[in-house]
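Every protein chain of the complex appears in place save one, which is left out.
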Amino acid sequence: MHIAIHASSDLPIYRQILRQIEEAILQGRLAPGEKLRSHRELAEQLVVAPLTVKKAYDELESLGYIETQRGRGTFVSAEPPGRTPLEQRERLKAAATTFLDLSRQAGLGLEDAVSILRQAHTEQIEKVEP
Amino acid sequence: MIAQILRLERPSLKWLPLILIPAAYVCLILGGPKQIRQEIFIWGIFLPIVPLAGLLGMAKQWTCDPLIAVLPVPIRALYLARVINVMGTLVVCWGLILGFALLVLTDSTLPGFQAANCTLLVGILPYLALQAWHLHRPGFPKWIISLVCGIQIGPSMLLEIWLRRQPPATADLILLGSILCAAAIVSVGWFLAPAALIHQPRLQRTSTSPGGAPAILPRRITPFLPVLRSIYGWQYLMWLPILFTQGASQPGYFPAIMTGFAVIAALPRSLWIQSLPVPRRPLLLAVLGPAILALLAGHWVVSFQKSRMPVVRLVETSCGQADVAVPFDLWRPAPSNSNPEIRAPWGETYRPPVSTLLGLPVYNPFSSGCNNSDRFLQWQLRHAEFANGRGLSSRIRLLDTLFLCLMAVASTWVLFLTAWSRLRRTHRWTIISVAAIGWLALASANLSPNRFDVLGLTSAWLGLAFPNLAPWLVAAAILLLYRMVERVFLESEYTLKTPPQPAGR
Partner (left out) sequence: MKPVLEFSNVSRSYKAGQPVLDRINWSMEPGEVLGLIGRNGAGKTTLIRLAMGMLYPEGGEVRLFGLSPTGDPIAVKKRVGYVAEDQVLPSGSTIAELIEFHRYLFPQWDAELERSLLDRFSLPKGSKIGKLSKGQAREVALLCAICHRPELLILDEPAGGLDPAARRDFLEASIQLLNREGTAILFSSHHMGDIERIGGRVVLLDDAAILLDRQVAELRENIFVAVVSSTATTIRNLSNLPGCLRARTMFDNFHAVIVGSETDVRTRIMAATGLGPNEFQCLPVPLEELFIELVGGGRS
C-alpha cells in the first residue's frame, strides 16, 4: 500500500501514517490477517525515523487495528474495529452530523439536505455505469 | 566608484598595531648601547616587512570574492580601491623600513650582508605575496604558484651570498630597492588585472585510475597518505627550503625562531582530522620534526664548512706582539678574586686579563702577553691546537644544535598559545599581544652586546659554566619545553572559523 507523507500537513507524521493505515483497513484495502511491513522497513521506505512509525503502529495496536505476533511480524487484526455493522453505522452517523452541520450553516433544511444526498448518489451511479 | 568600494571594504588601519608594536620595541632598543643598534638593524627592517607581506597577501582572498564578482565593478577601480585601502598601513610600513634603514646606515658601517639581506627581504616578501595574489585564480594549479615562489627563493639566496662579498651596502640601495618594489607592485597589479573576475566552477575531472596508494610505501604508512598530503602541503613544504637556507645563512637564533611559522602553516590543512580518532602527539612530531631537521641541516652544512677553517689563530695585539686567539669555547672560567696565572714549564708566567661572557668571568688560557717570549707564544699555540684537537668543538656543535632545537620549540610554543583553549576565550588582542610579546622576547635572545654570534656565545657560556652538565641541561630544557608545546597543542582549539556571534536582537 502507498502512504504519502506531507511535511506541511497539519498533522504530525505519525498521525498521517496512522490515519492512512486506518483508512486502508476500514476501506478494505488491507484485509484482516494481512501482513504489514515491519516498522523498520516502512521507516526506510518513507524516509522517516523508525520511532515515528513505531509510534503509529503502537497506537494502531492499542486501537485494535493491528496486532504484533512475536517473531512473525505485524498483521491486520482478524476483526479490526469499525468493521462490524454497528460500528460502521456509528461512523456514518458521525459523517452525517458533519454534513448536516454544513447544510445548516448554508441555511438549508433537512429536506434540502436529503435531496442533495439523493442527487449526489445518482451522479455517482451515472459516473460508475455510464 | 572607488569611494563606494572603499566604504565596503574593511579599514586596513586595524593592522597598524601589528606593525607599530614591533616598531616601538625596535625604537626602545635603538636608544640602548651602540653595538645593539647594529644588531637591531635587521629587526627594524624585517619586522615591518612581515605584516607588509601579509597585508599584500591578504588581498588575494578578495580576488575571488563572489560578492564583488557578481557586481558590475570595473576591475581596475577595485584594484585601486584596494591599494588605497591598504595604503595607510603600507605607507607606515615603508616609512618604518626606510626610517630604520637610513638611521642605522648613516650612523655606522654595517656588515654588507645584513644590508643586502634586508634589501632582498624588502623586495622578495611583498613580491611573493604579490605573486600569490595574482596567480591565485580558480583553475590555476597551486603547484605552479609554489614552483614560481620556490624558484624565486633559490636564486635570491644565491644572490644574497654573492652580495655578502660586496662592499657594505649604503642607504641608497635600500631606498632604491624599496621604491622599485613599490612601483613594481602597483604596476604589476594594474597591468595584470584580468578583464573581469570570474568565479569559475570547479572542473569536473574524473580520473579512471583505481586510486590506490603507490605500492612503494610500506603498508603501515599507506593509509595515512591523505593525512601526510594534508600536513605536507605546499604551505608547509615552502618553509623547509627557507628554514634550510636561513639556517645556513643567518647566524644566531633567528632562523630557529622562524620554525614556529612553518608549524603553524601546516595546521589549517589538517583540520579535517580533528573529528577522527587520530592522536595529536604524532601529528605534532610530524609537523615539527621536518622543520627542525631542515633548520639543523642548514646549520650543520655551515658549521661543517667552518670547522675546516683554522680555529686557533694568531692575531696582532695593540703592543705589536702576536697573541693566540681561540673561540670562547676554549676559554676557561676565571677563579674568583684572583687573576689566573699561566705558568710555562720553564717558569715564564702570564696573567691574562679577565673578561666577562654573559656575566661569567672568563679568560683565554692560551694567550700570551706583550712581555712574553716567543717561546711562550709558541708553547701556548701548541697548547691551543692540542686542546682544540680533543674534540671540544664537537661538543660545542652539539650544544649549538640543542640550543637551536630549544629555540625552535620555544617559538612553536609561543605561536601555539594563540590557539590554546585557555587563552582563546580572552580578548583576541590579548592573545595576539601575548604571542607578539613572547615572540619579541625570543627575538631579543638574538641580540648580543657585542658583535659575536649569539648562538655560539650562549653555548660557550653554558659549556664553561657547567662543563659536564651542559648538553644534559639543554636536552632537559628541550624535553620540558616540548612537553609544554605538546600540552598546549593537545588543549588547542582548531576550528576553521569561529561560529557567528549571537545576533543582537
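Odds and ends about this structure:
We call the chains A and B, going by the order they appear; numbering starts again at 1 in every chain.
Convention: contacts are C-beta pairs under 8 Å (C-beta built on N, C-alpha and C of every residue); 3 or more make two chains touch, one makes a residue touch a chain.
Worth saying up front: this structure is predicted, and the values here are computed from it rather than measured.
The chain omitted from view is touched by exactly one of B:279, B:320 or B:359, namely B:279. Per the touch definition above, the residue from A:31, A:51, A:96 or A:117 contacting the chain not shown is A:51. Hidden from this view is one chain, which touches subunit A at 5, 7-15, 40, 43-44, 47-52, 55.
In the full complex, subunit B touches the omitted chain through residues 202-213, 222-227, 229-230, 233, 269, 271-272, 274-280, 421-422, 425-427, 491, 493-503, 505.
We adopt the following convention: only the chains that are shown with their structure count from here on.
Subunit A and subunit B have centres, each the mean of its CA atoms, that are 78 Å apart.
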